[in-house]
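Removed: one protein chain of the complex. Kept in place: all other protein chains.
As written, the chain order gives the labels A and B, with residue 1 at the start of each chain.
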Amino acid sequence: MLSYIVRRLLWLPFLLAIMIFITFWLGFYGPGSPEVVLLGQRYDPETAAVIKEQWGLNEPFALQYVKYVRNYVTLNFGESLTKYQGQPVARLLARRLPVTMELNAAAIALGVPLGIILGAIAATYHGRWQDRSIIFFTVLFRAVPSLVAGPVLLFVFAKQLKILPVGGWDGLFSASAILPVSILASGVVAGFARQTRANMLDVLSADYVRTARSKGLSEQMVMSRHVLQNALIPLVTILGLVLGSIVEGTLITETIFGIPGMGQLAFEAIGARDYPIIIAVTVLAAFIFALANLWADLFYGIIDPRIRQS
Amino acid sequence: MAVKAIPHAKIKKPRTMWGDVVLRFSQNLPAMMGLIVVIGLYAVALLAPILVTTNYTAIDLDNVRSAPSLVHYLGTDELGRDVYSRVVWAARSAAFVSIFVPALSLSLGLFFGIIAGYVGGWVDTIVMRLGDILFAFPGLLFVFFIAATIKPAILLWVKGIGLTEFAKQGFVDYIVVFTALSLVGWPGLARLVRGQFLTLRNREFVLAAEAIGVSQWRIALKHILPNAMTPVIVVVSGGIGGTIAAETSLSFLGIGLQPPNPSWGQMISDYYIYWRNTELWPLLFIPSIILVVIILAFTFVGDGLHEALNPYLD
Partner (left out) sequence: MARLLEVNNLRTQFFTQDGVVNAVNGISYTLDEGETLGIVGESGCGKSVGVMSLIKLIPTPPGKIVEGSVIFNGENLIDMSDGEIRSVRGNKIGMIFQDPMTSLNPVLTIGRQIQEALELHMGMDKAQSKARAIELLELVGIPSAADRINDYPHQFSGGMRQRVMIAIGLSCNPQLLIADEPTTALDVTIQAQIVDLVKKLRDDLGMAIIWITHDLGVVAGLADRMLVMYAGMIVEEAPVKELYANPSHPYTVGLLGSLPRLDQVSGEKLDSIEGLPPDLIDLPKGCPFHARCKYRIEKCFTENPPLKTIGVGHKAACWIDVTKDPITTERPYQEV
């Protein structure tokens, strides 16, 4: 178990180093040369040369890379080139990150338990109407992308029914959060319900469940003591995948609803070719994602005796 | 004992495995409906030049916001573009995505999966770590990043070497978006194929083939691969809906297919603000509904294949 933890922990800085290298490499050879973006239409070689000198862009690859890594390690992500010209990216992120975190945390806090409950109900009533209707909704949730769900729900609830605000962000505990959180949560619900159902059906046909029944346990006892734990343990690993999919959802949802989070910042940066922001958002999101996966792996080790004791 | 050979008990006429799969699939109503929609998508994509005579990019400022008519079946938008022809041509992009991305990630996944699973050793380690690194990027973030940073660079480069016309046609869009989506898809498939190979290579029929001296690559390709394909088919077919959704998301954000390439994602991006508009709101629903129907159709086909290939699953 100890070597498992150490291995997992060492993987994180290694991964971070690789991510920073890839992003730097793509940025170095990519179109994001600050002088080009900064000057835009006003590009002329002389001014460009001055800026390149100023920013140290004439230095060799290795030297620039060392500086870049040093900057990232000290949380210096550079300055915005176009959209928020001159503002440090770190400050922009610090302002936007909490909103995105709230949004995603709410979606997960709502979606995971709901998904598990629905999946468990579907498996318990396997093949009956409860199962069929839950499958129907999970398939639907999976098939409707947030770029469709957002505008359609706004049309229904804000324009036609006029019961929800038209967008914006008044904090997590306000009516403005209902639609975006629901959209993000629906993906989580679909993923977890589907997986819980599959795991439970798998476990229900396991020999040890038959053993439990042969002891005279009631169906509730069989479920709570033998089926649920075995079915839920593997769910820990899909939390990472689900997190990955809501990153994408956040980008689009924040854009559609006008929520001032990281997703909207990234969208603006893409439009304005503001590469320092794009790179910083990518690295930050990947870092959070890696952290979540690490946590999931460690948690998996704790709750599964087969890993815990190896 | 003077007994003649005893005839075996009556055995039902054997059915082939694929015969069984086709039979089970054809009995699955949602899957068949999905298949019809998918075939319809490909038919529309193929026949787009016949179905549409108007240029879908043509801007006609004298004829904006027109209601559906015999000239403009679905009306025109704020720039006077014919919505019907935009929708039809975008079906082409969706059809391309649904074929090329799975094909590319399948090829990469099979290639790396077979190498990792069959050669093993350091090759295995390198391939799997490479996959881990790609996995470390959440979902489509990597695609967003590539599309946002590399595509403009490639576009500049293509123009730089004098292929201006090629660049204008928007092929670069297709190539970058498809490649980026496939790059995200292959590690999962490679893992799956590798896992299958590791399990199957110790099975009796493989050992038997080895014992009679069948060559390594023949064993890998003729004995193991066909047995490893079932879960691979399930994963690939189940992912097509998500791939189409991903392409529309990219195009929505302005980093996927860009004009002149048609895409439903672009249309939604152009029209989604109309949700508040009392007159133009139907424009939002046209690409949205079509997109959802297509994704659902691919989902049903994927699920149907899954069930047909694993009859004892449920």
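Just so it is clear, contacts are C-beta pairs under 8 Å (C-beta built on N, C-alpha and C of every residue); 3 or more make two chains touch, one makes a residue touch a chain.
Note that the structure is a prediction, hence the values are computed from the model and not measured.
Asker: Which candidate, A:Ile233, A:Ile252 or A:Leu265, sits in contact with the chain we can't see?
Answerer: A:Ile233
Asker: Decide which residue listed in A:Ile121, A:Ala212, A:Leu241 or A:Ala292 touches the omitted chain of the complex.
Answerer: A:Ala212
Asker: Tell me where the left-out chain touches chain A, residue by residue.
Answerer: 206-208, 210-218, 221, 225-226, 229-230, 233, 304-306, 309
Here is the rule we use: only the chains that are shown with their structure count from here on.
Asker: Averaging over Cα atoms per chain, report the distance between chain A and chain B in Å.
Answerer: Distance between chain centres, rounded to whole Å: 23 Å.
Asker: Can you name the residues of chain A that touch chain B in the complex?
Answerer: 15, 18-19, 23, 26-27, 29-32, 126-127, 139-140, 142-148, 150-152, 154-155, 158-159, 166, 201, 241, 243-245, 247-248, 251-252, 255-256, 266-267, 270-271, 273, 275, 278-279, 282, 285-286, 289-290, 293
Asker: Using the touch definition from the top, list the residues of chain B that touch chain A in their complex.
Answerer: It comes out as residues 133, 136-141, 144-146, 148-150, 152-153, 156, 241, 245-246, 248-249, 252-255, 265, 268-269, 272, 275-276, 281, 284-285, 288, 291-292, 295-296, 299-300, 303, 314.
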